[in-house]
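Removed: one protein chain of the complex. Kept in place: all other protein chains.
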Amino acid sequence: MELALSPEDAAFRDEVRAFIRDHYPEEMRVPNPETDLTKEQSLLWHRILYKKGWIAPLWPKEYGGPGWSITQRFIFEQETSRAGTLPPLAFSVTMVGPVIYTFGNEAQKKKFLPRILSGEDWWCQGYSEPGSGSDLATVRTKAVREGDHYIVNGHKTWTTLAQHADWIFCLVRTDPNAKPQSGISFLLIDMKSPGVTVRPIITIDGSHEVNDIFLENVRVPVENLVGEENKGWTYAKFLLGNERTSMAGIGRSTRYIQKLKRIVKAEIPADDPAHLEFLRDIARIELDVLALEATELRVVAQMARGIDPGPAASLFKIRGTEIFQDITELIHRAIGNYGLAIREHPVSANRFMPGPEHAHTASEKYLNSRKLSIYGGSNEIQRNIIAKAVLGL
Amino acid sequence: MELALSPEDAAFRDEVRAFIRDHYPEEMRVPNPETDLTKEQSLLWHRILYKKGWIAPLWPKEYGGPGWSITQRFIFEQETSRAGTLPPLAFSVTMVGPVIYTFGNEAQKKKFLPRILSGEDWWCQGYSEPGSGSDLATVRTKAVREGDHYIVNGHKTWTTLAQHADWIFCLVRTDPNAKPQSGISFLLIDMKSPGVTVRPIITIDGSHEVNDIFLENVRVPVENLVGEENKGWTYAKFLLGNERTSMAGIGRSTRYIQKLKRIVKAEIPADDPAHLEFLRDIARIELDVLALEATELRVVAQMARGIDPGPAASLFKIRGTEIFQDITELIHRAIGNYGLAIREHPVSANRFMPGPEHAHTASEKYLNSRKLSIYGGSNEIQRNIIAKAVLGL
Amino acid sequence: MDIQFTEEQELLRSSVQRLLRDQYDFEARRKIVASEEGFSRTQWEAFAELGLLAAPFSENAGGLGGGPLSTMIIMHEFGRHLVVEPFLETVVLAGSLIEHAGTPEQQQAFIPGIVDGNKIWALAWTEEVSRFDFANVTTTARREGNDYVLSGTKTMVIAAPWADYLIVSARTSGDDRDRAGVSLFVVDRRAAGLDLQSFKTIDGRRAAEISLREVRGQLLGREGKGVALLEAGRDRAIAALCAEAVGAIGELNSATLDYSKTRKQFGTTIGSFQVLQHRMVDMFIAHQEALSLMQHLSLNLSAGDPGLSRLASGAKSKIGYAGKFVADQAVQLHGGMGMTDEFNVGHYFKRISSINIQFGDPAFHVLRYAQLDAAA
Partner (left out) sequence: MDIQFTEEQELLRSSVQRLLRDQYDFEARRKIVASEEGFSRTQWEAFAELGLLAAPFSENAGGLGGGPLSTMIIMHEFGRHLVVEPFLETVVLAGSLIEHAGTPEQQQAFIPGIVDGNKIWALAWTEEVSRFDFANVTTTARREGNDYVLSGTKTMVIAAPWADYLIVSARTSGDDRDRAGVSLFVVDRRAAGLDLQSFKTIDGRRAAEISLREVRGQLLGREGKGVALLEAGRDRAIAALCAEAVGAIGELNSATLDYSKTRKQFGTTIGSFQVLQHRMVDMFIAHQEALSLMQHLSLNLSAGDPGLSRLASGAKSKIGYAGKFVADQAVQLHGGMGMTDEFNVGHYFKRISSINIQFGDPAFHVLRYAQLDAAA
């Protein structure tokens, strides 16, 4: 489905398409970019977009954004995700960047924003703690002021790609006596500081994507406090609420449906009754994607007219993750017996993997995508949010 | 699936089968016995069972029960429901009877029990009120003592087949100042009393099964109070908890699956891809029935060994109704365009109904069975009950 | 994307809304359905006066040129009010078949009668074993002079008891189930040899089984090409039915939401139970998605998109499943009230059930969608 585009927007779309085609690095096209690339490899596309001036579509022009309209941002999002490019690190560009340019002081803007844009600094997110889950207000990591420093002690967890990170933005408790959501501050911590330890968490797909971070007497200069002390919850909510125009993952789902169709064609004879069942299941998911995409386009059009999208982001999160989980499950089913095998991590060319290449990442994708309905505010929490908005409770 | 029966039990099963075959009245075999029979017709089988001494399998022998074992009761239930016999009126035999012989006084037992067994008295249930739903403790119908009488005022609703009833057993509030569940009494009211009005409620299938009952200054002799005043909630719970050994409706579901298979065979060509889909859907429901039946047999075997069935009745209510709703929906789908038509009530031979006879009651059954997940304690309430039992909350 | 209505479209919408709000509340509808005829000629005339019966026709054909978007607007409001009058049958189906396939003479003969509300039409394609297959036709037609003579039995013809004219599919050549050789005919409902047996439908309409014994009819469109005409007609009907379904879904959702805020159980409103809250969230999501797809389909129908027929099947299926889910849950959450004939929720349930049968159920259409893809 395509937006009915103005000639200018259509030209922009063609430009984006051509740019991706001509510049997306071949070496990033590995079976599973999320796990199979080195830090350096995964930064290649980031740096190309940076040079082009396209790295931060949502940022205001004065901080290095391209100054696009909502429609252009949406087109860019749609084209990059359909082409299957690895998105630039969200924690840097989409998450901490806007917090810094909105709530940070001039020195912080000057120090951090350019290095975020260039990819020089890799950021990770210190929100979750053991026991906190979707209830982020229960932060227990403590920061105690001592002269010009905070002394930070605590334990962060589920920290994505912290193994590559130069910096972490953390929620820390600076006032232990305040109510849960007060007394929290937003602190930027250098990962090279003494007392910071990263411990890998291996997930059920065998990959190393997330980590525990232990903070032991870490000395953080007070100039790394963003905004006011004890006001961190406001910034944290701003960050969570800084919803991207596209959370539905239409492009990714569309690509994986194409992959699924190829696999079904290759693996299941047309005279096998399972074939028709797969066609039916694929059709239902295609229609789910189509309806979600039509909804997304409707919301984008409304936003461009200044209409509040309401709880749309939660709707996109729920349906987008449910759909992608369904697709990865169908792919895993479609490859039949090969679904029993799993690649070993870290990936090595010397390790044998049975079956056709299109099956090699099916198991890990299936397993890994179970996280989607849990992370980023579980789908149950998203339904609570919509219930509040819809029921008016 | 059959119980592995002892020779005695097997002989009993054969006896029951033969008795049904030889004695079930032909004129009760109409398209939809629940709605198409007159009061007199629906009592025919009741009277035959009464004469045989089989009308009240659950009653103690002294009050007229047959003195069967749990297994025999189960066999009887299974055989009658598989044969598609119209069950005797539950409100008389299964519900009010046990309350009377358990909590009633000798005069009440003597007066009411024989007439329940013989079918002379038809009972209905005055539990629900407008606004009460599954929360029965909110009874608002009032009974005020005046000499040897209670003066009853109130409004009961969803009263099944009250249009035929001679008597109604009612929950009434005798102490308006007590907590909701205290202050309720259990009263037997003659439907011919002045001040009792029955108003039909037509349901979405077009049938007249349930009623509103208005009670205006109805004078009820105090001897019609069961047990103690203000202890009615205890008797009401006893009645609700007087669970039958078979709530899963296996026999009925099995019969309707056979009907569904015949319809699919007649209506959908084998080369239509919908045919295979129906076979698959039927298979899934057959397996649901099989698993539920195996569970029921397991529980019956446990009960026979004196093991508490726990929340099994709620499980059977949930799954039994979900399964039957699924079956009626598949039948409605299987008849294709004929699913648009509906018989007019009361049924008359002169009114035209299109399509093959097997389709004539499909729409009303489909619509009527929507009630199953609502009535008798909604399936949400049943899940709450299991949650309490399972979670131990 | 969200359709920004033109001023004309907004005007159409608000005038339909006003008319139905004033004259077609649930009680008014009950009376119409319970009446001898089962529909209201007064309402039908009001629709004509308001220009609804002219709205989708091209200006050439004597209409207002509103096209599929005007149909969408009207049917969406009709869905909200459970309108029983045969707009779909007369305007969307018969009207568009005459406009697309009729000769200039036929257009001049029949469209004015539709537009001014004088003539009601019905489409008779279903037969005993046809199920959802337009090609499964045993009714025959043979040429006699300029006319044809039809014999056979049509069943489940919605609105036939009200109709002045029928469009009937009949076989002019080929074997049963052949796609080629099916033709369409205009037949006068009072023609000699035509018998009607009427009955009620679950959604409060009237339908009939029609027996044709040597009944005269005139050809509509090219001989033998009836299946393609019916398929195009079905695409338009689906867009209209989807709009009607979305209207009904929206009403069910707001009724359920309101009920959940007032109805008390166990000392609190049922809307405070998390299980029911999440259920209503899923109903909300189903409505949002159905609404988006409805707009997408009608826009594509307006644009004459070549993949339209596949999209129509897809939308019929997805919106059908959405409607079924919402209707099931609306009845469930309303408890006993949802089961009673006196209350509106059960009637929305039944209309959605009917929509899910007319022209093929969701399972039929999702397979068609899948197979058109596999064939492409």
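Miscellaneous remarks
Think of it as A, B and C in the order they're written, each chain with its own count starting at 1.
We adopt the following convention: a contact is a pair of C-beta atoms (placed from the backbone, for glycine too) under 8 Å apart; a residue touches a chain by one contact, two chains touch by 3 or more.
Computed from a prediction, not measured in an experiment: that's the story for all the values here.
Within the full complex, the chain left out of the display contacts the shown chains A, B, C.
Remark: the omitted chain is touched by one listed residue; of B:107, B:349 or B:391 this is B:391. Set against the missing chain, the residues B:37, B:90 or B:282 yield one that touches it, B:282. Listed by residue number, the positions of chain A touching the unshown chain are 128, 131, 133-135, 157-158, 201-204, 206, 267-268, 272-274, 277, 332-333, 336-342, 344, 351-355, 363, 366-367, 370-371, 373-375, 378, 380, 383.
Residues 273-275, 278 of chain C touch the missing chain (whole complex, contact as defined above).
Residues 1, 3-4, 276, 279-280, 282-284, 286-288, 290-292, 294-295, 297-302, 305, 315, 318-319, 380, 383-384, 386-387, 390-391, 393 of chain B touch the missing chain (whole complex, contact as defined above).
Just so we're on the same page, only the chains that are shown with their structure count from here on.
One finds 54 Å separating the Cα centroids of chain A and chain B. The distance from the centre of chain A to the centre of chain C, each centre being the mean of the chain's C-alpha atoms, comes to 44 Å.
In terms of their C-alpha centroids, the spacing between chain B and chain C amounts to 38 Å. Of all residues in chain C, those touching 2 or more other chains are 367, 371, listed in ascending order. Looking at chain B, residues 273, 277 sit in touch with two or more other chains.
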